[in-house]
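One protein chain is absent from this view; the other protein chains keep their places.
Labels run A, B and C following the written order; every chain starts at residue 1.
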């Protein structure tokens, strides 16, 4: 039996975090920020990245930050050259990885456009999400195998998309793994409800999103809610009024979003789905439109603006030129200010160490929390985290049509994972064809799929490309 | 306890058949033909139709035919003016009804085209099938209620489309009903396999479709098979060769089908789906393309010809001018020749009377025959019919993606029936929106739905049109 | 929408608790004790009891206690003569009722003994538990119907046995009810694990039972656990050593328990079941032996002592003579000292009011928390209580044989509730026969059942005794 964390002489739990993707420019900085402010846990963070230099730079940055006077945390950062070393005896493993966008993500976005398939995000479902899943499955098999070998009792916390497929792969490779997938998407919805509370309840003033209790259910980026409360007060009942106030829902002008942030969401699609199905999606509109066939059959991409969202162009996915964020921090060009990140990772670590229970939503294999979806599917629901334990909360059922839509994606995700374990490209193509965005003719679909695979061939080495009938046809 | 049929003094079972839709120009003639040649069962056929004159003409025709020298059957036909009279003490009830096409079917076909939705058949799913379901549900509630009242132990045999929704409605209204739904669609596939047997097996010569055993599973018009045998010889193994021989599958020219029969099918779509999913659909291509989003997203309707099928225009659904077929028979303009109809109705009646067991495929509520579809859904599988008993045969599971596609329609059918019982038009609109052919924008979908409902308002009297938000929006 | 509790001018939530069984000598006193010490919630408690005088005495006692200087609570107690009045506009309903033991419980215990069936408790399953269920079902239907009428949004908290049947009846009568069932039984097991923690973990010292996290699953009094942790440290791994240390398990002498408390449990049966099935029961041995056939097939009742438990004789169930406890408090014969009761009721009320979340185990309809038991069965698992919300935590599966044993009782409970709603005594007899303790011949079982029904006839007025074949045979 592994004991999660050890104790230093003063009783502070000490632990090792293995960080896969530790050269990142976003997540790694948040983690440094949060650990620098974490007093009651201490330890080491081993940063592993295929780009070792980036990981080394982050290690340098991390150590510099925690040594500052305004930092309370007792943490050491080090870069390692092998995944094995990062995970060896780790108590927690954090995964946040990404293939070089210019060789992958960019094609995921651009190639489908040639076939008339536009995707605002392209990282979860649709042609882009499917390819990303195909690249991720072998990588996550390796992570899971290394966990089994090096730190079988560690908690693995995944942030990488496609969230559901990555998390499911971990469990498929190593069924005893203790892994959860975390995503911020629902936070925004809680903020929306915080506003609703302030608007409709006299006693509600300056409501924090964390005070909003929503009953999350579904799969990542296609989650739904049917309950929302603030201090026990029902907020869900105000949705009909909110819906009316927003109508007509798609009244933005084409072009109106041309200068908007790529991440903007106005919850117009979410309310449209609420109006159709009686349950409110809990993800941003940019994701939602990728899961159903109704919004993206566009003659002109600018039409999407009507719904108050826009496409993220592939150019925005290419790395910026010039020094990286880490480099700018290290050079002093940018100041690394400690702030409240809003991220829950440290809270979750503390809960799993037995310090303070946390309730949050997370991605986890279905063992009854969503009784109307298949057992073993990775679903997103609320869960309670206590000492070395994650217990999902039962979420109840979805409206029939919603469940049916979700189930289509669950089936595709299962197919992709199974195909990935067999290296069976033709089986993956089945999931590709069955994706709601792929309404094009089969021959065209095969051509698009082939284009994508050929262009990203380098990242699909674990697949049996030679035996594929689709590729050779 | 009702005793199915009585016995005349010579031991011949005597029974009453109540025929709902007895004024028909097709089915009624087949029934007359088959009964005229049925020696070992006798009785009365009560013909009911909203068009009483048509039923009376068929009764006249029926009596004239069975009196002929070449007829062996001892049957009497009579037209009745009330459904109650047709069903009172009936042993069997046959249903084959249709609303006046010029007021319904024609709109089901033509209105969606204006919104870019083309349907070759439009009687099962898609916008047309949805409206047809909405008209049929109240009618089938009435039939089931009358059965409960007048002949609760009778066997009800349905031929009307949408088959699944009609049959499900019967059970929803009167759960103890003994009803089955019959459809010919699979017969053609058996003929295809008869050809395959002759082509590939030396010992197979002049194979009859009835000798072909196929394991049917799915829902009406979207059935699938994964086993086919002739006298225990596996035929399914020849499908890969058959597929190769047909490739490229969609190589017909646009326009090539301009003069073809409306009903032609070349099994190109079926083989395309076999190629995608590894199971072979058992329905004709005209139906198949309506269940999935890949084939009907056309700029020009003639493009459908590539797959060797064509659209049935609404003009072909309007009744012919001039005397009806019955009238032509009665006037002697056409001769009524006795023939082998290929229909199974009389065999089925004989089986249920305990004379000779029959195995065939039929539509029946799921009680385990399709363990991976919801209980209570009406599914199409093989069944064994013996004296007063129908027992479905377990069909095993479908490939994951196929099951998921089928399940989408099962959900929509359930929604439609529930909506119909509540008269809830907005709930029906949910199923409409969720149909794979409805990939259009929600506002457009609402406009189309409203158009259809307004145009067919007269046939939707049982729905609560006033309370509908869709209509009023 | 009902708003749970109102707020007084100083912001303290104010509420009404309706107490069904408010004349009790135990539970009512605990409630008075706990409310007297509850500062941040205030309100009224309406005490209803078939024995109005007892309720009135408790009201007097309650008001006197909260007025004392050492009491912080702002609560008013009043006795009411009608159930309607107790529940009218209540925010919470507490149920803790009991039929007069001398006319019911005493027979539940004594009559089966004549047929060789001995039960240590006789309030949950077995012949006694079955009769208790039969009496309770009509009573709980009435409570649920009154809740529907008078306070449909109230939270109903049940303490009455048979817990599972009572709670299931509430939901069967009023499916939208918000009801939970609470039982202490698992607390003792947590105490056992607190000891185990202290014994095996160096850092564990003076561990409180509330710090022990156990994963509860099963049905009330036949719950099981397969995880136990203290601050994230696994305690379950010590069970094999604990088992060995206790062996031989049934080495007490017959007669050894003659002077023991009726409630004593030495966890010998629990460990015996752990040894058999690999999961540890979470209820006391006195209950456990009633759910399985192996321990109570005794020639001499004293043999039960081998397992370190004893029978509670019916004499102990008769009310004491002389003044009641309430009377002794009111007369000053006994002093009512405020103490820490260990009861969770006030914590639960506070959680449901949105003050502070609570995790505890409770009885609730299965919606996935026990995926291998039927949906809708009332099961006992952990749950998280937040503002106006109860969310069960998924508990995972039970070992096959354990699930099968539990399922037998779930089936009987379902049968009893359905029988109770129909007043169908013969159907109830089926559950009686199917109880693992009823291994006697069917004729003997019918005689015992008849004896019990006749003796408790007055309390079975809602059952259709006239139509029963068992009774008349």
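FYI, contacts are C-beta pairs under 8 Å (C-beta built on N, C-alpha and C of every residue); 3 or more make two chains touch, one makes a residue touch a chain.
Just so it is clear, the model here is predicted, and its values are computed rather than measured.
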item: Shown chains touched by the chain that is not drawn here; value: B, C
item: Selected from C:143, C:352, C:431 or C:471 as touching the chain missing from the view; value: C:431
item: Option touching the unshown chain, where B:64, B:233 or B:246 are the choices; value: B:233
item: Residue among C:175, C:293 or C:461 touching the omitted chain; value: C:293
item: Residue, one of B:369, B:404 or B:439, that touches the chain absent here; value: B:369
item: Options B:256, B:298 or B:384, residue touching the unrepresented chain; value: B:384
item: Residues from subunit C at the interface with the omitted partner, ascending; value: 250, 272, 276-277, 293-295, 297, 400-401, 403-405, 407-408, 411-412, 414-415, 430-431, 433-434, 436, 438-443, 445
item: Interface residues of subunit B (partner: the chain not displayed); value: 1, 3-4, 7, 203, 213, 215, 227, 229-234, 237, 352-354, 357, 359, 367-371, 375, 382, 384, 386-389, 391-396
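In this section, only the chains that are shown with their structure count from here on.
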item: Chain pair whose interface holds the most contacting C-beta pairs; value: A-C
item: Chain copies touching (subunit A, subunit C) - same or different residues, decided at half shared; value: same
item: Chain whose average C-alpha position is farthest from subunit B's own; value: C
item: Whole-Å separation of chain centres (CA-atom averages), subunit B against subunit C; value: 56
item: Where subunit C touches two or more other chains, by residue; value: none
